[in-house]
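Just one protein chain is left out here, and the rest sit where they should.
Let's turn to subunit A:
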């Protein structure tokens, strides 16, 4: 197979243009993210910032499985909740919050694989349905588990302020913000490294056409399991960080359907299957969520879910590829 077979009319492959637009985008977003807490001084705005970054991490996890591999999960709150409960328990046992993240993420990955093992065997939407069912199951079991605090939930024990304890002043949340930003950067780089080579190509191939993927040698099921493991792990890390910020976890704050919906919706609104999706979507969705909660003085999930519904319809109508594609289209128009 060394002989080449260029036909007389063969045209070589043109080199791809340097993506200056992307580099500029990264620079602009990075500057905005770094400057934000210097400008946004109120507690309300800082909470939005920290929450948006946390949810962006969770959604980066979802995006690997849902956006890249095309396996839609409606149950990522389970992995987020694993991070929240797991870190709370281990911190209560005397661990540094940072040290809890990896082992708990590993546990979440195993959980994800356990859901995937039976359901990825079948073609079609079995995995999605299973995630929905497991999310609801966990939600109904949690209030009965005494060592997880049942309906009362668990509080993170009081720790001295400091980076090692992942505990900072709550009056000015700047330190939480920058810690979340650092963690988001690490999660994004991890996701990027994970998806950059063969794994990324294979996951996208599975999303586009799993039959064709297997015909070019992709072990479809195995790669879906890689994706669910990485996905669950990242989302769990977001949960670990989140519980250190809010210092409390109970069934409804960790595992319910509206949280699962939010994690998925953020990626979809921002742009599923794009590294930009989670960060763009998180700021929009979390800001909307916090503002509706405050100005409609409603704390209910009903308001959240109504807003999510409206957003889904908006994305479907305006651009199914999300905010990132809107920005790209705008950029192309301006350049022309």
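In this section, a residue touches a chain if its C-beta (ideal position, glycine included) is under 8 Å from a C-beta of that chain, and two chains touch if they have at least 3 such contacts; residues count from 1.
To be clear about the criterion, contacts and distances are computed from a predicted model.
A single chain of the complex does not appear, and UniProt lists its protein name as "Branched-chain amino acid transport system ATP-binding protein", one of "OB-fold domain-containing protein", "Branched-chain amino acid transport system ATP-binding protein", "siroheme decarboxylase" or "Acetolactate synthase-1/3 small subunit".
Across the entire complex, the residue among A:111, A:218 or A:275 in touch with the chain not shown is A:218. Note that of A:205, A:243, A:264 or A:324, the residue touching the chain absent from this view is A:205.
Within the whole complex, the absent chain has one touching residue among A:16, A:171 or A:333, and that is A:16. As for the chain not pictured, it touches subunit A at residues 1, 3-7, 9-14, 16, 196-198, 201-202, 204-205, 207-209, 211-220, 273.
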